[in-house]
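Just one protein chain is left out here, and the rest sit where they should.
Coming up: chain A.
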Amino acid sequence: MTVFKFPQFQRYEISVSLFHNVSNTSDVKLKIAELPYALVDATMVCSIEQLYSAIYRAIVESTYNRLRTKTLHSECLLCLAPSSNIGEAFKRFGIKDESKEIIVIKIKDTEDDQDNDPEFPDIIKGDQVSFDDETLQATKNEELIRKVRIQTL
């Protein structure tokens, strides 16, 4: 698990974990609405930069504008997508029943007393691997990422 804060936004503590060989994706998917995480299909992410720029944008939107989705976590999925079509963003970047590589993002608001859920997401059954460019490169679906990202830019 990688934990960090953005220089400009010390208020948010962000944790990112990457799992391989996940065996219970369809169970997790059923509970997805209640989980305080963003769950991303890791094959749709080719670099740390791609993921972090989306999280940064989600925080900018929530700080200076307004969220277009219900939570900061779902906003991250929207910010990964090139358009503002929420359904499309979830379909493309969210987890599918057959997803085996999954990224879990937790954005903790340190100024919110209610937000005390630092527990590691043990709901995911799989192998935790290091979240880095090399690992992402190994599982990325480059063709699909290109197709989806360039489409509406």
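Quick notes on this structure:
Rule of thumb we're sticking to: a contact is a pair of C-beta atoms (placed from the backbone, for glycine too) under 8 Å apart; a residue touches a chain by one contact, two chains touch by 3 or more; residues count from 1.
The rule we apply is simple: contacts and distances are computed from a predicted model.
One chain of the assembly is not displayed; among "DNA polymerase", "Transcription elongation factor SPT4", "Protein DOM34 homolog" or "EKC/KEOPS complex subunit BUD32", its UniProt protein name is "EKC/KEOPS complex subunit BUD32".
Touching the chain that is not shown, out of A:Ser53, A:Ser84 or A:Thr110: A:Ser53 (per the contact rule at the top). Although one chain is not shown, part of chain A still touches it, namely residues 2, 4, 6-8, 10, 48-49, 52-53, 55-57, 60, 64-65, 150, 153.
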